[in-house]
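Here's the structure we're looking at; comments come further down.
The complex is shown incomplete by one protein chain, all other protein chains being positioned as in the whole.
Our next item is chain A:
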Amino acid sequence: MEGERLASQARSSGLPAGGATGESPGVDAPLLGSSGSSALLQAEVLDLDEDEDDLEVFSKDASLMDMNSFSPMMPTSPLSMINQVKFEDEPDLKDLFITVDEPESHVTTIETFITYRIITKTSRGEFDSSEFEVRRRYQDFLWLKGKLEEAHPTLIIPPLPEKFIVKGMVERFNDDFIETRRKALQKFLNRIADHPTLTFNEDFKVFLTAQAWELSSHKKQGPGLLSRMGQTVRAVTLSMRGVKSRPEEFMEMNNFIEIFSQKINLIDKISQRIYKEEREYSDEMKEYGPIHVLWSASEEDLVDSLKGVARCLDQCCQATEKRMSGLSEALLPAVHEYVLYSEMVMGVMKRRDQIQAELDSKVEALTYKKADTDLLTEEIGKLEDKVECANNALKADWERWKHNMQNDIKSAFTDMAEENIHYYEQCLATWESFLASQTDLHMEETSEDKPESH
């Protein structure tokens, strides 16, 4: 526990939170100075042992919430991250629990929007208290996501539910939509909480704990719009140059995610379509049973049989409703999340490519220019570290993501199969009991043959 905690402290303190200290906004990953050796990293991590008390104080003091001032040189150590990967499989290490509920509509003269209540329960020292309750709107989630992407361009940030779904929506804020969104937002926050690196992100903490006005003022601290725009322009020009030499493993990753994205999108469509067909089947079934009851009114001798069939049909209809709700609770959101996730991953791949492209362009510049060789060499050195960092971060996170994906998909489809089995078992039971009642009566009434099966 201790080692893990310290390691995680090391990680969190290394994150630049939007440049509150006014540092260069162009930095996407913390710089390591000149050293990149893991031995030195280990030493720096170990050094923190002696400063434990300071850490404690630091974490409880609200004024020192701004992590940037502490030690921006603390790296997002890939080594420590890999260590963390081993630990996270044990559920009892979870010390941050988040729920999203109580959607509320707010109407102003300008707009209408929904806020969600977010309750955080935690045993972590760096949090002021063990329970927090705040209200956030979708925009705030978008902000958080943006900050996380900025801080960790090559980590796979969990996806947010879509802004709004145009297709088949009458009104932006109908109940189903809000409920689906609520569940997705909760998943989003919990995924961050479960992520070995992201969980210690400063903006994440602020998001979960700050009151409305605190959040607004915190949001305002950040690289100005202009600097952000400059960043984007550079990124675009770099990406347009193309990736010259994407390492093999990232080629594989890219191929995988492209095909995966295609397939998961198809599965999403198929699953939605199944839901729709089941809905229509259920609607027709609702009418089917009652007709038999109607008929029984004019048939003295067939009342039992007809009412029996009606009962079976009604029960099957109910079983269908249950199957549908199972689908919409487990399979549909899970598959849809991975549709969005695959987009995120593709974005992460692009950013990694951009970082590499930056390096490549500087290397190219060095080859042709004679001037500023020293400066270029220094820049190249930094960029090489940056690229290595980015690659390692992505590699580790990729493995983690894939592992989670397999589990989630497996679980979602197993659930679906389970729902279907249960559905058919219920229907079977009701028809069998009807058949039993009919055959008993049959044998009582006449000495005829047993009913033949067709």
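We adopt the following convention: a contact is a pair of C-beta atoms (placed from the backbone, for glycine too) under 8 Å apart; a residue touches a chain by one contact, two chains touch by 3 or more; residues count from 1.
Please note the rule applied: contacts and distances are computed from a predicted model.
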Problem set entry | Omitted chain, identified by the protein name its UniProt record gives, among "Phosphatidate cytidylyltransferase", "Pyruvate dehydrogenase E1 component subunit beta", "Magnesium transporter" or "Sorting nexin-4" | "Sorting nexin-4"
Problem set entry | Contacting the left-out chain in the complete assembly, out of A:E249, A:E277 or A:E378 | A:E277
Problem set entry | Candidate in contact with the missing chain, chosen from A:I118, A:V134, A:L208 or A:L306 | A:L306
For this session: Consider the whole complex, including the chain that is not shown, and state which of A:E287, A:E329, A:E364 or A:E378 touches that chain.
Result: A:E287
Problem set entry | Residue numbers in chain A that touch the chain omitted from display | 255-256, 259-260, 263, 266-267, 270, 273-274, 277-278, 280-281, 284-285, 287-288, 291-292, 294-295, 298-299, 301-302, 305-306, 308-309, 312, 316, 406, 409-410, 413-414, 417-418, 420-421, 423-425, 427-428, 431-432, 434-435, 438-439, 442, 448, 451-454
